[in-house]
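Here the complex is missing a single protein chain, while all its other protein chains stay put.
Moving on to subunit A:
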Amino acid sequence: MSRTKGDEEEYWNSSKFKAFTFDDEDDELSQLKESKRAVNSLRDFVDDDDDDDLERVSWSGEPVGRRTRLGSFQSLSDALSDTPAKSYAPELGRPKGEYKDYSNDWSISDTVRRLRKGKVCSLERFRSLQDKLQLLEEAVSVHDGNVITAVLIFLKRTLSKEILFRELELRQVALRHLIHFLKEIGDQKLLVDLFRFLDRTEELALSHYREHLNIQDPEKRKEFLKTCIGLPFSAEDSAHVQDHYTLLERQIIIEANDRHLELAGQTEIFRKHPRKASILNMPLVTTLFYSCFYHYTEAEGTFSSPVNLKKTFKIPDKQYVLTALAARAKLRAWHDVDALFTTKNWLGYTKKRAPIGFHRVVEILHKNSAPVQILQEYVNLVEDVDTKLNLATKFKCHDVVIDTCRDLKDRQQLLAYRSKVDKGSAEEEKIDAFLSSSQIRWKN
């Protein structure tokens, strides 16, 4: 009995005969071809995509007990039959050619269409680079994230890194998807390679730097930050990253030292004001405050001294004074506050100056419940007269109000203020004295 090759194929492949072959794959294949044909005869009506470019609510579920021999997820090619959720009467009159075999005949556009519906599709047969790129372009043109990602997974596996990168460089949409996908699955290595290839050096640097947020251990984080230093940040950011590293390095030392002191129990400041939290990973200004609080008098040589911090991180005067003020005011160390603002000029005279407005100083002092005498002194130093009067009134610095009213020659206001001071007090007397003075040329 001689058959032609064609007949033989047909014989073995026809569903009537349960094939006995040595090749597992074929066996399953033929079984599935049979069921596939059966299913195709109930072809989904919703397939008329052409006029209605629409991502429909798809109810297609995967059947129970799917079979999968492929170890890792390849390209939607495992579940092999699809079950339409709604069954429709088979459309008579559809040309037979429409019922295609599952593996060989679907064109690129058909493939993409099937992928959009969440149906299965083997991408394996697209072997040439040209086919693969066309597949990608088709996926991009239908704007479906899932499809683009599916194709990219396939390309990532079947193309060399260099070719993949080279091709994506020209295709912005696909490139964006790849970057997003790599971020999602945490493939930091490939992401960094990609940025390096694209010469998006700054993003490369930032992407690497971002990883520090995932490292809890301070020592390890510090080491990691060190690796960030040479990276191609912008000039400004490079300096900041360097500072970040230096700061953490210092904080680790300070923390270790202070914990030791605290436990030893000999140091007054730690006994009186036990620390509420560790200084690790705190911002620079917070660290400075801590230093001004616990280590104010230390010499420049130690890592924990405020002066050292100021120098190392080039903290501007304004910021420094504000922070030191806040810390010393909290400790009610008024002499220290005084010293902050006192400077000796070349003649030996002392004068009070501040790189921040004195109104700010007053606010901070008030917040820390400074005694009125201290408040008064600083309210007096406020330059703007209206502000001075405002603050003095607000904080009940009577003498300042009285003196200012006199300076402004504002009788009405002084008269009005009289009712706010205690009867028979020294302040009342002072007011009366001014009011009756003939030396003052009141304007009202």
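Rule of thumb we're sticking to: a contact is a pair of C-beta atoms (placed from the backbone, for glycine too) under 8 Å apart; a residue touches a chain by one contact, two chains touch by 3 or more; residues count from 1.
Here is the rule we go by: contacts and distances are computed from a predicted model.
Not every chain of the complex appears here, and the one that does not is recorded in UniProt as "VPS33A core subunit of CORVET and HOPS complexes", selected from "VPS33A core subunit of CORVET and HOPS complexes", "Transport protein particle (TRAPP) component", "Ubiquinone biosynthesis protein" or "protein-serine/threonine phosphatase".
Considering the full assembly, A:243 is the residue among A:243, A:262 or A:410 that touches the omitted chain.
Here one chain is not drawn; of A:322, A:389 or A:405, the residue touching it is A:322.
Residue A:185 is the one among A:185, A:256, A:339 or A:433 that touches the chain not shown. Contact with the undisplayed chain is limited, among A:163, A:285, A:331 or A:381, to A:285. Within the complete assembly, residues 52, 54-55, 57-62, 64-66, 68, 72-73, 76, 118, 142-146, 149-150, 153, 181, 184-185, 206, 209-210, 212-213, 216, 236-237, 240-241, 243-244, 247, 281-285, 313, 315, 319, 322, 360 of subunit A touch the chain that is not shown.
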